[in-house]
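With one protein chain withheld, the remaining protein chains of the complex are depicted in position.
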Amino acid sequence: MDTSSLNIILKILHYIFFGYAVMAILSYVVLSFISAKETLLYMKKRSFVNYKHILSSTMAPPITIIAPAYNESLNIVENVRSLLSNHYANYTVIIVNDGSSDDSLEKLIAAYDLEKVNFIINEKIKTQPIRAGVFKSKNPAFEKLMVVDKENGGKADALNMGLNISKSKYVACIDVDCLLLQDALQKLIKPFLQNASSKTIAAGGVIRIANSCTIRDGELIDIKLPKSFLVRSQILEYLRAFLLGRMAWSRLNGLLVISGAFGILDKDIAIEVGGYDTNTVGEDMEIIVRMRRHMEEKNEKYRVSYIPDPLCWTEAPDSYKVFISQRNRWTRGTIETLKKHRKIGFNRNYGFFGLLSYPYWLIFERLAPIIETVGIIYFTILVILREVRWEYVLAFITLSYLFSMLFSILAILSEELTFNQYKKKGTGFKLILLSALEPIILHPFVLYAAIKGNYDYYFNKKKKWGTMIRKGLATS
Amino acid sequence: MTYLTKLIDEYSQLPLIIQLAWAISALLIVAIIFLIIALQILRKSLRIRHKEKVTYKKRYEGKLINYLYGGGVSSLLTAEQQRCIEEFKNVVHLKHRRKIIVSILFNLMNQITGEMTEAIKTFYFKTGLIDSAIDRLHSKKWHVVAKSISELSRFNVCEAKDEVAKFIHHPRPEVRTETQLYFVTLFKFDGLHFLDEYQEPLSEWVQIQLLEILNQFDDQQICDITPWLQSTNDSVVRFALKLAQIYNQFEVKDTLMELLTHPTKDIRLKSIQVLTSLYGIEAKEVLKANFESLSIEEQISFFKLLEKLVMPDDEPFVEKHLFHKNFEVQLLAVKILKSLNKDKFMGLSTEVYEDSNPKILEFVKSI
């Protein structure tokens, strides 16, 4: 009696694991197909678009770049300079110095001839107050630039300050330490302008990894594959996520996240929903989900777009410690956002967004590490009890390993067919080798970080607050 | 051999699901190997093509400049230029090289005007590049057609007008766009007449490009835009509003006044803005009368109009809205009052109103 009911439970458990794995793989297959189709279409469109008129047109819609900076003294002058040299006629740059304790502000004042100006802020979103003031340059060559010095309040709070100040229709929220290519704004504004039937509320670009690349004077001179295995694996991870995943979700209009490193938002809607949430570590995902929710509730047609051009390059963590803490934060951000907006999930009123996007994120992003861990624990118990049927184990591990390798190679192929950034001889082989090793070496760290994130979220509240206050920028 | 048979034997005894798993794995291995080979071939060919591109670009750039400056006093081609054209003629049928040559020419056409563009155009015709572009108009692939139209407009090929006109109602918006750009590039304001009965949406992206092309002509003689302002196609109305603003169309003021009651909000809003730039004081009384029923955005735009076109008799109205609940209206109202009646404004600062934002008073005082 006892053994038979145990057997039934075990059987059910097996079916759950099995079903989950099959669903996950199937979803990747479907996403890959959609992404391939969308990529082809994108490249066709891209083959004749002429950006010349847009870049020089003063009729092009105004964009404000908002770049929060927290203790970035080391590179701030150079980074701002690169932000000022974007090829777009109608944009301004707001650097929000978020209570830095270093000499960022002094450096900016000296380098750009800044002076304090009289300024009134319409505080549509509540933020920390201004500290030293609002600054503009005396030199007309830097007329685009504005620097706001405020009390520390975290990245979300700094972005909100920028939203309050901006007078443009669109805002580009970026990490100040990112390298934006010169055509970034004209390319990313296109989705907002080109769609006449539904309103684009946000658009994001690909994030590429700049480690080991030669950057001179804010320009990407040479793209190299980094030596470090950790960084290399992240390149592969990003290629997979952006070229396969996001491309497909963008086609389905199901994107839930626009990377905080570079994205453009419709300012009015961002303000209407109350700006960035200062109580989460995943403010970039949260605001997109909130904006989508708002549009669904208003019953208006809208889009969240994505373009695959490599426009934004950022430094990825090169130590396992930093990497784990970054992923830990991402995990907590995802949990917080999904929890805050759980009303959307499986809710017909939210259409495709509630019935597919949200559940997908919940089941295959949010729960994946937990299910995987349960699986590993279960497997270990079976090993101890000597109940393992090795012929099953061997067959399925091989199968899932091969699938993971296949998707990586597809991502690499898609990169080669589109942007072909890693041109050096021999890199192709290295990337293939990487796709064979990454699931074995990097994946355990990713899993560990995700579990740690779950643990910290539920049991380590102190940590949660601690990171929130200290949260500076991006990765480092 | 026995090993293999043993393996097959063992395989056939496995449960069905494991058999299936191994079968898929085998398929995946084949697929992966195939993809790896494809990847390596692709990388190699891309590398070679890239190298070729760099060398040919350098070579052709040099030759082209020689051609352009090899001309004599008359417009006839010199022997050297003739030789150069013959040389290019032999390579334009090669797709990749043709693309390189066209991109060089394209680039140059974007940068220069005058007599030299004529030389480039002659080159484009004589080398047969034009025939290839016109051939591609018949392609079944829409992106090839779009690209070829954009090439024809860049090289000012009026001769293809009738061929291109067929695409104005093409189902793909990208092809329509290129066609519109072609007509405006070549026929300026006359090229805009497709708008008369245009039903498809005209995206902002296209509108900006059209305006930018029009902006580059020296001849800024615009036609009557009233029919477009009255179009039933909202996107055409938006475009016409932009034209009214850029080309200071004072004569359409009456039509603009009618648009103040257009059913679409952003058109009403834009009309206020255009009237502001056209000194449309006529709009003031109409908007004042309906002020309470306007949306907040329209109210703000109206105050911006007042800021620019204010007259002393507006004072009572401005005063009435001094402490409007909206920050921007309040700020504008206080600013306008300061410009109208400084004494009253100074008097304001000391009084305390319920809805007043002390920061606004302080700020307006300091500017």
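Which chain is which? They are A and B, in the order written, and residues in each are numbered from 1.
As a working rule, a contact is a pair of C-beta atoms (placed from the backbone, for glycine too) under 8 Å apart; a residue touches a chain by one contact, two chains touch by 3 or more.
Criterion: contacts and distances are computed from a predicted model.
Enquirer: Which name from "Response regulator receiver domain-containing protein", "Isoquinoline 1-oxidoreductase subunit alpha", "Sarcosine oxidase subunit delta" or "ABC transporter substrate-binding protein" does UniProt give the chain that's left off?
Expert: Matching the unshown chain against "Response regulator receiver domain-containing protein", "Isoquinoline 1-oxidoreductase subunit alpha", "Sarcosine oxidase subunit delta" or "ABC transporter substrate-binding protein" yields "Response regulator receiver domain-containing protein".
Enquirer: For the chain left off this view, which of B:Asn90, B:Gln216, B:Thr264 or B:Ser277 is in contact with it?
Expert: Going through B:Asn90, B:Gln216, B:Thr264 or B:Ser277 one by one, B:Gln216 is the residue touching the chain not shown.
Enquirer: So one chain is hidden, and I want to know which residue out of B:Tyr11, B:Phe34, B:Tyr69 or B:Phe187 touches that hidden chain in the complete assembly.
Expert: B:Tyr69
Enquirer: Going by the contact rule already stated, which one of A:Asn7, A:Ser47 or A:Asn139 would touch the omitted chain in the full complex?
Expert: Missing-chain contact among the listed residues: A:Asn139.
Enquirer: For the chain that's not shown, point to the residue among B:Glu115, B:Asp224 or B:Glu258 touching it.
Expert: B:Glu115
Enquirer: Going by the touch rule given at the top, which residues of subunit A touch the chain that is not shown?
Expert: So the residues of subunit A touching the unseen chain are 55-59, 81-82, 84-85, 87, 89, 139-141, 143, 182, 217-219.
Enquirer: May I ask you to list the residues on subunit B that touch the chain which is not drawn?
Expert: Spelled out for subunit B, the touching residues are 61-62, 64-65, 68-69, 104, 107-117, 212, 215-216.
Just so it is clear, only the chains that are shown with their structure count from here on.
Enquirer: Measure off the straight-line distance from the CA centroid of subunit A to the CA centroid of subunit B, and report it in whole Å.
Expert: 27
Enquirer: Tell me, which parts of subunit A touch subunit B in their complex?
Expert: 44-45, 47-48, 50, 52-54, 56-57, 59-61, 118, 120, 122, 124, 190, 192-197, 391-392, 395-396, 398-399, 402-403, 405-406, 409-410, 412-413, 416-417, 420, 423, 425, 427-429, 432
Enquirer: Taking the complex as given, what residues does subunit B use to touch subunit A?
Expert: 14, 18, 21-22, 24-25, 28-29, 31-32, 35-36, 38-40, 42-43, 46-47, 50, 110, 141-143, 146-147, 150, 174, 178, 201-205, 207-209, 211-213, 215, 235, 242, 246, 327-328, 331, 359-360, 363, 366-367
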